[in-house]
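The complex appears here minus one protein chain, its other protein chains still in place.
For clarity, chains are labelled A, B and C in written order, and residue numbers in each chain start from 1.
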Amino acid sequence: MSSTNLPIAKAITAGLRDALRADDKVLLMGEDIGVLGGVFRVTDGLHSEFGSQRVVDTPLAEAGIVGTSVGLAVRGYRPVVEIQFDGFVFPAFNQITTQVAKMHNRTAGAVHMPIVIRIPHGGGIGAIEHHSESPEALFAHTAGLRILAPSNAQDAYWMTRQAIECEDPVILFEPKKRYWVKGDVDPDHRPELSPWQAEVVRSGTDATLLAWGPSMPLALESAQAAAADGIDLEVIDARSLSPIDFPTIAASVQRTGRLLIMHEAPVLGGLGGEIAARISEQCFYHLEAPVMRVGGYHLPYPPARMEHAYLPDLDRVLDGVDRLLAH
Amino acid sequence: MSSTNLPIAKAITAGLRDALRADDKVLLMGEDIGVLGGVFRVTDGLHSEFGSQRVVDTPLAEAGIVGTSVGLAVRGYRPVVEIQFDGFVFPAFNQITTQVAKMHNRTAGAVHMPIVIRIPHGGGIGAIEHHSESPEALFAHTAGLRILAPSNAQDAYWMTRQAIECEDPVILFEPKKRYWVKGDVDPDHRPELSPWQAEVVRSGTDATLLAWGPSMPLALESAQAAAADGIDLEVIDARSLSPIDFPTIAASVQRTGRLLIMHEAPVLGGLGGEIAARISEQCFYHLEAPVMRVGGYHLPYPPARMEHAYLPDLDRVLDGVDRLLAH
Amino acid sequence: MSVFATTIPSVAEQEPLIQLLAPDGTRTPHPELDAVISAAAPGSDGDDLATPERLRGYYRDMVMIRAADLEATSLQRQGQLGLWASALGQEAAQIGAGHASREQDYLVPTYREHGIAWARGIEPWRLLESFRGVSHGGWDPNELRTHPYMIVLGSQAPHAVGYAMGLQRDGVVGTGETATDTAVLALFGDGASSEGEVSESFTFAASFQAPVVFFTQNNQWAISVPASVQSRVPLAQRSRGWGIPSVRVDGNDVLAVLGAVRAALDAARAGEGPQFIEAVTYRMAAHTTSDDASRYRPAVEEQEWGEKDPILRLRRHLEQLGEIDEAFIVRCDEEAHELAMELHHHIHGMEDPDPVGMFTHAYAEPHPIVEAEREQYLEYIAQFEDENENDKAEQRGEQA
Partner (left out) sequence: MSVFATTIPSVAEQEPLIQLLAPDGTRTPHPELDAVISAAAPGSDGDDLATPERLRGYYRDMVMIRAADLEATSLQRQGQLGLWASALGQEAAQIGAGHASREQDYLVPTYREHGIAWARGIEPWRLLESFRGVSHGGWDPNELRTHPYMIVLGSQAPHAVGYAMGLQRDGVVGTGETATDTAVLALFGDGASSEGEVSESFTFAASFQAPVVFFTQNNQWAISVPASVQSRVPLAQRSRGWGIPSVRVDGNDVLAVLGAVRAALDAARAGEGPQFIEAVTYRMAAHTTSDDASRYRPAVEEQEWGEKDPILRLRRHLEQLGEIDEAFIVRCDEEAHELAMELHHHIHGMEDPDPVGMFTHAYAEPHPIVEAEREQYLEYIAQFEDENENDKAEQRGEQA
């Protein structure tokens, strides 16, 4: 079979299905992932194919979901747990931070934690409180975890597979706003690019624009709009947020001399800060302007009818590009 | 009464006592804070003075402790809760992040959250797992919270008072390694410097060294050692970690042209990244070297007999200074 | 019998279900709860919750709130709301619990508590604010003695206990003063009952004997997950492991709910500590307007529960009492229709908030970062307005 055209959500479904077929030890756990197929239908059809021992509707308790997955991993299973929305990961924060992340180290490597925590994340969907969060920085600071953030269908499929195959715990931030955006998926050919590497998705010379996950379409759109103004942006999809592929980013910045980072999370204390700090250090003599960031404000995520002003949009990104090039 | 000489722990005790005396609505909650006086004896004597309605030994459940404090705050109380050790704040992470931080905003200001969460933090005390964490970055990213990190007895007293008086929730990171370091406290004269401001604690010309809380003594010691090598460091105590006083830091860096940030938390994704990013942007034309950071590695906090290699020490700070000045 | 005791019957049917009104409207006497409900009963405190007038009031309330609920669903379909979580079928549980509370009590809802809100005097449009996305909550909790709607399941339960601990410190528990002794009613669903924070709330409430009543509407479903996944035994039994007395009532029977909640709140405010009530009811609609219930439950189940409809039941009871006439029923329907229309117009007329408002309440005290970002935002917007004038936006082919 060659490549098929799938929405991101369905590419993940396919990744889960193929992983369930490939390895008996893989099982899915979460709220409403069984008969319903998940509130985003990402697990649609898997319960009927694999049954309730492998696609498990759990009680409504996130610490319990993640905590039991630790025990299953010790017993040799590869649990893939779904957190229904980004804002509901916090009851499981203790298990993720003090247990999932540390068990391998605690046992001096005796025990592996091949756990995948799927989290639909990000805003822009007109939702009520707690349904639009971008908490990636709260996990990237903790050693022992890995984080992937696919932005397109091909990555969605393969990162799902690769996260499940990984012997370390992986948080998979799924771009919920883009779940229904289609793209080509080739499930038969493992991509050459490692999931832990960033990808230059557009070459350019004037500045580098770095984004990930749900922000990628906006990043590309911005580059197009900038091109119309005669500005040639290089665009990078970070793809992996832990580890972050600094070499690829630095190489680009060494070419362009300028970096703009865009994410939905609040700028203050967001992952962009870490990236800006490292790139400022590594590219000190190449930077023609300070690294700049466009992102959310230091505010609780606002009600849906204000979110357009909170989230980066084309104009804010271009404004950032203008400020960057003004130097 | 003029100033008295007190260890940091006792300065906090005094701050709590004076706050309990000043306002009937203040109450303390936590594990072992009553008859025992807390595992660090910070609440020593307060249970016998104020009784078990105001100094409350709670059941052993951090989410319950923080969650009930939210209800008490709605009812008009000013709860001061103790988390026994940094590593045990995670079961309360949901309450802190989704409730304490957001309730004022959620109710459009109708309800205030004058809650203080006291957390003894940091390493270097030879402790077992989970007793040496520096999780400040995990809270600084969340809007709605404030964070103070006193480094000396005077700040310990006054920040305790001011945190309790604040109408916003404040996390008070107490430097547990320095609890028994003495300093002068003047409980009668409210300091002129706002708790939300950084303080230049040593002037210098060659580079700025920024630290906070438990790292301050090392920062000052490093400046002294550097002085012996003819390097004149300006030292800043950040004091407030949310908000961070960027103007004071930037003003210093504009004078010195160089900035080294030191903290115990892992460098990757730590608060130093945010500070480096902002200062790199704000002082772009003043910086003679990239902002550099010295801190923990991207590892789980190691067993006690390795922690000396994990934590910044004099040599690592001076090594950082050397690297900074090599530019 | 084994030394391993459950002491609790493990079959659901063995846990009694208190019912004062049968589905056909027949009233069963219940000495203990009657004393709470009707002034006529021996032991009553004189506040008659079951006068014909009050019963008609509950009927009207339920009709009103159902109409508002249905209107909200259609507002969502019209794109006026982002989402709606219907409480259809749960009117008796909510109107009963709401009216069982006293003025001074503090109620702590979850996000589907429209009948509770109605009983507390919160205008329906205020509930819709958060579903429309214009605010995260529509009222002052202290003014209306009702906590905001809460989304993170279970998180509100410890708040309720903390508030109750505050009541103890304020000296308004167990004084014997009916007008001032106060209690808290904490609401959560069968699904939320599994969250650890709910259990911790039981622990704190029991430990401090806080004046709080936990009230679960077991509406059989947590989105697609049946209540049996949360508990194999009747949920009413959950709290007993903490020594918290509990009872299971028919949640579609407004009188049973009224009686149980009033009795529990009175016990709590008298200083007898926490109580727990499971109200057995049914979520007649889908989980929310985003949900499709047909994917996980058979239509016949909805039909069966339709026959236990709480509004119909009270109407039948009033008919049996001869205390309701066609004119009253029609008037209720008309008023409900008016309410729905008002709601419709109110929501359609709602202006979108100025986003700059998002900067206002993140903190209660001045905050330099937020102030700086607010300034930046305003400058950015201003520049953009200039651009707009110059039609720059159009040049970019992009709308502001």
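FYI, contacts are C-beta pairs under 8 Å (C-beta built on N, C-alpha and C of every residue); 3 or more make two chains touch, one makes a residue touch a chain.
What you are looking at is a predicted structure, and each value in this text was computed from that prediction instead of being measured.
S.K.: Which of the chains on display does the removed chain touch in the whole complex?
M.R.: A, B, C
S.K.: Of the residues C:Leu21, C:Ala206, C:Leu255 or C:Leu318, which one touches the chain left out of the display?
M.R.: Among C:Leu21, C:Ala206, C:Leu255 or C:Leu318, only C:Ala206 touches the chain that is not shown.
S.K.: Consider the whole complex, including the chain that is not shown, and state which of B:Gly71, B:Pro91, B:Pro169 or B:Pro290 touches that chain.
M.R.: The single option touching the absent chain is B:Pro91.
S.K.: Touch as defined at the start, partner being the missing chain; which of C:Pro52, C:Gly121 or C:Gly243 qualifies?
M.R.: Only one of C:Pro52, C:Gly121 or C:Gly243 touches the chain omitted from view, namely C:Gly243.
S.K.: Among A:Phe40, A:Tyr77 or A:Phe90, which one touches the chain that has been omitted from the display?
M.R.: A:Tyr77
S.K.: What chain A residues would touch the chain not displayed?
M.R.: For chain A, the residues touching the absent chain are 27, 53, 58-59, 61, 63-64, 66-77, 79, 94-95, 98-99, 102-113, 143-144, 146, 166-168, 196, 243-245, 247.
S.K.: What does the interface between chain B and the hidden chain look like in terms of residue numbers?
M.R.: Looking at chain B, the ones touching the missing chain are residues 31-32, 34-37, 39, 57-64, 87-88, 90-91, 126-131, 225, 228-229, 268, 297-300, 302-310, 314-316, 318-319.
S.K.: Over the whole complex, note the residues of chain C touching the chain we left out.
M.R.: Residues 2-8, 10, 16, 18, 32-33, 194-197, 199-200, 203, 206-207, 229-233, 237-247, 260, 263-264, 267, 275 of chain C touch the chain absent from view.
Convention: only the chains that are shown with their structure count from here on.
S.K.: Looking at CA centres, what chain is most distant from chain C?
M.R.: B
S.K.: Take the average of all CA coordinates in chain A, do the same for chain C, and state the distance between these two points in whole angstrom.
M.R.: Chain centres of chain A and chain C, defined by C-alpha means, are spaced 36 Å apart.
S.K.: Report the inter-chain centroid distance for chain B and chain C in whole angstrom, where each centroid is the mean of the CA atoms.
M.R.: 40
S.K.: Averaging only over C-alpha atoms, locate the centres of chain A and chain B and give their separation in whole Å.
M.R.: The computed centroid separation for chain A versus chain B comes out at 31 Å.
S.K.: Pull out every residue in chain C that's touching 2 or more other chains.
M.R.: Residues 135-136, 152, 196-197, 362, 367, 369-370.
S.K.: If a residue has to touch 2 or more other chains to count, which residues of chain A qualify?
M.R.: Within chain A, the residues that touch at least two other chains are 87, 90-91, 129-130, 268, 297-300.
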